[in-house]
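Written out below as structure tokens is the structure these notes cover.
Only one protein chain is missing; all other protein chains are in place.
Order of writing sets the labels: A and B. Residues in every chain begin at 1.
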Amino acid sequence: MTRIDLHPDRLLPAEPARREVARRLYETVRGLPIVSPHGHVDPVLLQQDRPFDNPAALFITPDHYVTRMLHAHGVPLTELGIPRRGGEGGVADPRQTWRRLCERWDAFRGTPSRYWLEAALVQVFDVPIRPSAADADLIYDRLMERFALPEYRPRALFDRFGVEVLATTDAPCGDLSAHRSLRDDPSWKGRVVPTFRPDAYLDPSLPGWAGRVEQLGSAAGIDTAAYRGYIQALEARRAFFISHGATATDQGPPDAGSVILAPTEAAQLFARALRGTASPEERRTFRQHMLCEMARMSCDDGLVMQLHPGVFRNHHPPTWRDFGTDIGADIPVAIEFTRALQPLLDLYGTHPNFRIVLFTLDETTWSRELAPLAGYYPSVYLGAPWWFLDTPDAMLRFRAAVTDTAGFAKTSGFVDDTRAFCSIPVRHDTARRIDCAHLSRLVVEHRLDEDEAVETAIDLAHRLPREVFRF
Amino acid sequence: MTRIDLHPDRLLPAEPARREVARRLYETVRGLPIVSPHGHVDPVLLQQDRPFDNPAALFITPDHYVTRMLHAHGVPLTELGIPRRGGEGGVADPRQTWRRLCERWDAFRGTPSRYWLEAALVQVFDVPIRPSAADADLIYDRLMERFALPEYRPRALFDRFGVEVLATTDAPCGDLSAHRSLRDDPSWKGRVVPTFRPDAYLDPSLPGWAGRVEQLGSAAGIDTAAYRGYIQALEARRAFFISHGATATDQGPPDAGSVILAPTEAAQLFARALRGTASPEERRTFRQHMLCEMARMSCDDGLVMQLHPGVFRNHHPPTWRDFGTDIGADIPVAIEFTRALQPLLDLYGTHPNFRIVLFTLDETTWSRELAPLAGYYPSVYLGAPWWFLDTPDAMLRFRAAVTDTAGFAKTSGFVDDTRAFCSIPVRHDTARRIDCAHLSRLVVEHRLDEDEAVETAIDLAHRLPREVFRF
Partner (left out) sequence: MTRIDLHPDRLLPAEPARREVARRLYETVRGLPIVSPHGHVDPVLLQQDRPFDNPAALFITPDHYVTRMLHAHGVPLTELGIPRRGGEGGVADPRQTWRRLCERWDAFRGTPSRYWLEAALVQVFDVPIRPSAADADLIYDRLMERFALPEYRPRALFDRFGVEVLATTDAPCGDLSAHRSLRDDPSWKGRVVPTFRPDAYLDPSLPGWAGRVEQLGSAAGIDTAAYRGYIQALEARRAFFISHGATATDQGPPDAGSVILAPTEAAQLFARALRGTASPEERRTFRQHMLCEMARMSCDDGLVMQLHPGVFRNHHPPTWRDFGTDIGADIPVAIEFTRALQPLLDLYGTHPNFRIVLFTLDETTWSRELAPLAGYYPSVYLGAPWWFLDTPDAMLRFRAAVTDTAGFAKTSGFVDDTRAFCSIPVRHDTARRIDCAHLSRLVVEHRLDEDEAVETAIDLAHRLPREVFRF
């Protein structure tokens, strides 16, 4: 059995002078509350506050970082507990699924998944054993013991993690009952807010769009058969989300293209799309127009706009047909922002109420496009490194690439974007350590005084996400 | 009041063994004269040698690095002293403008603007006070005292800075009277040479092109109504620039595309463009053809060709309509060189008299395209990191990306490209420190002997820019 020891200086730079500065900076931010402005935790988890089912259901099946790597090493998705569409096929034995992970633990060397999972084992569940084929069952059993205890239930962990506010991601037609029920629960003191995620309602190219437009009408109580009603229904649902605490929207289109259409033109495209007679190009134009419409609504209602573009979703159709979406088969593509967002920013870029946070999976845009945009437009903020880039090395590259042109104050602060509830504290802690590592270099190279580095570390860990996302 | 202390080892790497080597290398280059082959200093500044007006007019209003960041934090351009087109609207009080900068000094943390301005305050003007809301007026007053003294006038500073040669950037129809007057002034010993910047005369897509073609004819005394005269007028103006000391041209097209047209074809496109009947594609083709024509002229007259492509100019049209160009709203785009320059290099790439220096705002081209091109074609040199990339971290990335394939000797040496006269010494000093930092790594990793690192540091700081730009 190999014990996992989390070194207190982990992720901090090795050079002694830098490490000393980095340590001092880190001490000032390590205990700050967690602000989580974007993620995929299910609010029902906190509403119901049930014990976790088992280690596989907590750590493997819902985490596509983990399932994709095991799949890459030849483990079938069925063995990872991922249900087939339609539900046929037996459910995997969770202990077997857990063994699959532990047997291939070496495949995760050097990856953030490993770093996060080890931290969760040690810090969240006090099971400091390195996963291996030999110790898989031992770890499984220890975790099951923990799960049964009240102090390992979701609400207790939420408190222990020190979460000040947690934003979820929600469908526009959802009734937000879990959020409401939490808010109205006198025994619950936490803050969990919804985020308006309308992609599926804005892109006529997505299967089932027309049906969802009708649902939208039902949810809003507004007839969406014509464009005007469709727009009003979206506005109504945004208002409903705001009344439940939402401060932001989130969109993940394939590209960052924006188009301004006259209302009559937009109405015609909408009608054609609804009838199914719009060409692929017309459907794309309508989707890019709706990005601008969402920006316009943000000017009106103040919801912060998050943009997460540039992913080829469901890259392997056979897997998508069998298992559906979000199982790890999404692959980034090169993306362009400068020309794509120009129409939108021409209209709204200096609007005093508008705010847009730009995320990318294409690192090349950091120094070339995103930092220059955020360093000019008052409305534009640069989102934290996202998804495949949410890692120690990529975070360091991010700061080195964007600070010259955008400084620190036009970046969003950390965004964990996670489905893995128990990884929230380690992810935020990672960002804090890495930001301190970056700042320590500026200090020892005499590019920033230490008093200012301290202020900056606190800004990045706490002040900026609160302010940028209008909490 | 917080004092600014410039540490003698600033920008040098923290690791003690590396820092020691870097220091030794830096000592050999810190005092070398400054060769500035490309920049935007107005020669009238040196011709007239008047005291600087005020801190805002010196450090803020003309420096789009500074105005863009303050704009990004919500300061209106009018408060920064930027005049509206047509001149309506009052001029900002320079003391108020200076306060705007000092109040938001934290926004510049980690940026080169901050590094440059602090160095200018300390080293050029001996006012070592960190800008802040509280101390804005104090700094302002101290600077005003300095400006009144003869040793702080432009010519005295030019001498103090140790500038061996300074190239300006000039319109083809300019009379170069400031250059001539400096050259003929017996009290002036410096060398200030013009650079031929013909973009506005080569791209029929730019508003006012036809009128400028006519002006070109007047300036050259050659009828430019037909293509042949247009070409001859350009050649004549290049000769005029050479007679005033020019050694280089500079072009900044939106892309790096090159096209070879037969003279009759070019003449037809020229005629259509002049009549305003050329299509957008024809105008682009003509512009790309003129890049090759400029290369051909360089083969004949020996002017070194500088290429600065890949910027989306005036990205925010409302600001452009109100305030014009060069106020910070230019955003880079992805760019391609390999295919784009192939026609030009096919024809002139191995011509013994031809030389082209390639600059980019798209870092991805460094290892992928620019270093391979410079590492094959005798005529191609790799320009220094430019504009948004003219920063400590990007300079380090540049050396790490290109040295493998192009070595040091096919890079141009540092180019400050600045409008901010007082930032010239700190910018060159930054490049020298960073090059020494890079070289120190090669030395301590036993990839280069120290005697060769010393020679290389001197090459980069002084010999290469002199040779590459044919001074």
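In this text, a contact is a pair of C-beta atoms (placed from the backbone, for glycine too) under 8 Å apart; a residue touches a chain by one contact, two chains touch by 3 or more.
Since the model is a prediction, treat every value here as computed from it, not as a measurement.
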- Item | Sole contact to the chain not displayed, among B:A17, B:A133, B:L149 or B:A226 | B:A17
- Task: From the listed residues A:E363, A:D417, A:E445 or A:D459, report the one that touches the chain absent from this view.
- Result: A:E363
- Candidate in contact with the missing chain, chosen from B:H7, B:R85, B:R160 or B:R447: B:R447
- Note that subunit B touches the chain not displayed via residues 15, 17-18, 334, 336, 338-339, 342, 345-346, 349-350, 364, 367-369, 371-378, 380, 400-401, 403-410, 441-442, 444-449, 452, 455-456
- So which bits of subunit A touch the chain we can't see? 2, 6-7, 9-16, 68-69, 71-74, 106-112, 115, 312, 315-319, 328-334, 361-364, 388-389, 391-394, 397
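FYI, only the chains that are shown with their structure count from here on.
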- Note on the structure: Whole-Å distance, C-alpha centre of subunit A to that of subunit B, is 40
